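What you see is the complex with one protein chain gone and the rest in place.
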Amino acid sequence: MMRLRILAAVGLAAVLATTLSCGSKGSQKEILIGEYGSLTGGVATFGISTKNGSELAFDDINQKGGILGQKIKLLVEDDQSKPEEAGTVVNKLIHQDHVVAMLGHVVSSHSLAAAPICQAEKIPMISPSSTNPRVTQVGNYIFRVCFLDTFQGAVMAKFAYDTLNVKKVAILVDVRSDYSVGLQTFFGQAFKKLGGTIVTEQSYSQGDSDFRAQLTAIKGSNPEAIYVPGYYTEVGTIVHQARELGITAVFLGSDGWDSPKLWEIGGTALNGSYFSNHYATDDPSPVVQKFINDYKAKYGQMPDALAALGYDAARIMADAMTRAGSTDGAKVRDKIAETKDFPGVTGSITINADRNAVKTAVIVKVENGKYLLTESIKPDAVKP
Amino acid sequence: MKGLLAAGAVIAMLLLVNGLLSGGLLPGVSMSPYILQVLCLAGINITLAVSLNLINGFTGQFSIGHAGFMAIGAYSGAYFTVTFGDRLRSIFALLPEFGRESVVLLVALSIGAVLAAIAGFFVGVPSLRLRGDYLAIVTLGFGEIIRVFILNIDAVGGARGYGGIPKLANFFWIYFFAAATILVVYRIVHSSFGRTLVAIREDEIAAEAMGVHTTRAKVISFVVSSAMAGVAGGLFAHYLMYVHTNSFSFLRSFEIIIMIVIGGLGSISGSVLGAVLFISLTEGLREFAQYRMVLFSLMLIVLMIVRPQGILGHKEFVTFLTKRRRPIGGAPGTTGT
Partner (left out) sequence: MTTFLQQLVNGLSLGSIYALIALGYTMVYGVLRLINFAHGDVYMVGAYVGYFLSRRLQGGGPSLVSALLVMLGSMIACALLGILIERLAYRPVRREARLTLLITAIGVSLFIENVAQLVFGADPKFFPSLAPRADFIVAGVRLTSEQITVIVVSFLLMLLLRFFIMKTRTGKAMRAVSFSLDAARLMGISTDWIISVTFALGSALAAAAGVLIGMQIPKIDPLMGIMYGLKAFVAAVLGGIGSIPGAVLGGLLIGTSEVMVVGYLSSTYREAIAFGILILVLILRPQGLLGRVQKEKV
């Protein structure tokens, strides 16, 4: 009996100690900016790339003296590719670590989970690559530096119809993702308006690994192309299994494909596929090439679009703070909203009245592990 | 009369604590919102653990589908608030803000509880005819089916999650319902109906032979337990402002099982202890999140080998303090053949 009581007391003491020991990080002389991303799980490369891009940007800025006389410290939290964790880690960053601004997320569902929290707490949030329109509709503290899916869907529709001359497309959508479902709608609308037909729509869930049932159904409907607006882990497996089932149709995708792991998973099955993206690594522009060299020097690999967007988002956040002359949420928010013609790696960035960026999209072709620039499509070329 | 006074005292104390914690009472004195969140999640866990213990610990029916009822309570309550909350608020425009929000919350929670109870009935009736391990798997299955169906309802966000729920739950309401759950389970257990449940747990065939309506008793216990899980779910949704079916998978059910097993099946204070321990370790080990579940599962295995009745077994915390009360159900669980 006594033993049990001692045990219980010790246990409780240990538990209390661990709970109370979690204090906040960062000293007074730094500007704390939070970033939430998926560093582990099915979309891990997105989080890691974005983090690398932001870190590169802030390191550059810190080396030149920082902003407002202080260095920037980036605090990154992992939500394990789970949307419900996004809210939890954002809460922790805001309330426990006392960050003054937030960067994140790549995945639209996670951004949608966390944005209301940032909005309520008046912490300006810039999403580097969430493309679903609803994200910035949450409130006036939420911004993004990438294009919208209404545009992205229309871009691929135009490319498929006009350039590839494809009139019959099947869609395989990830119902677990706002992003995927959104693109399914926007692509479908745009493609039909151009005169094409969607022969069938099948679905899967993020995390699935067996797509043969859906692919067999798609094969039966004889499409000329298959649009898979999903994330790289499933996409790679899907295309791999499709080729095994004897499907020869061309595969089309979206920026969720952009990951060094895509080729590792899908392999040669991916040759000849196309996807829409924010930038291409063989873009000869000097801004892009300098970024690629810096990134390769620091991280030893080619930066994907997520890294580039992470880089741009971080720089815009720092730039807004400099222009505002303070880290006060409301002031920074106003200055982000006024961003005009910012020279980003992913193009010239202007934040419009809806807190979105209006930019050019590129179509890249997958060929032997490389993503080759095939076409650039400007916003006015496409009327969504 | 004594009961009412005690209840009043508890409520007053909770209100006081709530005021202090949120900084409403003494300006400048408030707790870090992060710690407050941990406390609130602990309160919800207490409700879940104690309600599950009614069916698993006291009635001896092993249900692993609790998360499903939590999900029903969460989603239905959230849907009500998001869709009808404003209308309701305007009806009660005369009340102060706190009052109006509480009304909406209470209605949402009631709806959640009722729907969860109905679900509990429909799950319980077919399942509770089965024995131990089959019952476990069937309840697991029902929990998953509920989750999959909610996943397919587009009106509540489907696979993308349901957000935009106003934060109506606070420390006061969470602990109010935690206390209420403890009270309800305590009263049930110390009644003659409670003795029926324990009789079923100890030897169902003998109880049946003694004239106990075992299926009816089991179903009632199951329905009550599910209703309380529904309330916990509703509080969960109105606190985190965003719900996703991922939070209501069988892993959640397993977590609640871990809580009550560690604390002691058949002990209310054990469940409270288990819930508190669980959330403290979870948050305390957030830095080492990947070791958390390894630790918990190892604890579970070792516990089953060394002390299967959990920390408190069938005894309540008061037994250690007063040494006067007899534990419900006698000595810790008998072995089955």
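We call the chains A and B, going by the order they appear; numbering starts again at 1 in every chain.
Everything that follows uses one rule, which is that a residue touches a chain if its C-beta (ideal position, glycine included) is under 8 Å from a C-beta of that chain, and two chains touch if they have at least 3 such contacts.
Because the structure is a prediction, the values reported are computed rather than measured.
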Query - Contact partner of the left-out chain, one of A:Gln137, A:Ser205 or A:Asn293 - result: A:Ser205
Query raised in the report: Which residue, A:Lys168, A:His240, A:Lys298 or A:Lys331, contacts the hidden chain when the whole complex is considered?
Result: A:His240
Report task. Would you indicate which residue among B:Phe98, B:Phe193 or B:Tyr291 is in contact with the undisplayed chain? Result -> B:Tyr291
Report task. With the missing chain put back, which residues of chain A would touch it? List them for me. Result -> 40-42, 44, 80, 175, 202-205, 208-210, 212-214, 216-217, 219-220, 233, 236-237, 240-241, 244-246, 264-265
**Report entry** For chain B, residues in touch with the removed chain
**Finding:** 60, 62, 126-127, 130-134, 136-138, 140-142, 144-145, 148-149, 151-152, 159, 205-206, 254, 257, 261, 265, 290-291, 293-294, 296-298, 300-301, 304-305, 308, 333-336
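One rule holds in what follows: only the chains that are shown with their structure count from here on.
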Query raised in the report: In whole angstrom, what separates the CA-based centres of chain A and chain B?
Result: 37
Query raised in the report: Which positions of chain B touch chain A when the two form their complex?
Result: 32-35, 37-38, 158-161, 163-164, 240-244, 246-247, 276-277, 280-281, 283-287, 289, 311, 320
Query - In the complex with chain B, residue positions of chain A that touch it - result: 1, 4-5, 8, 11, 15-19, 21-22, 80, 82-84, 87, 91-92, 95-96, 109, 112-113, 116-117, 175-178, 181, 205
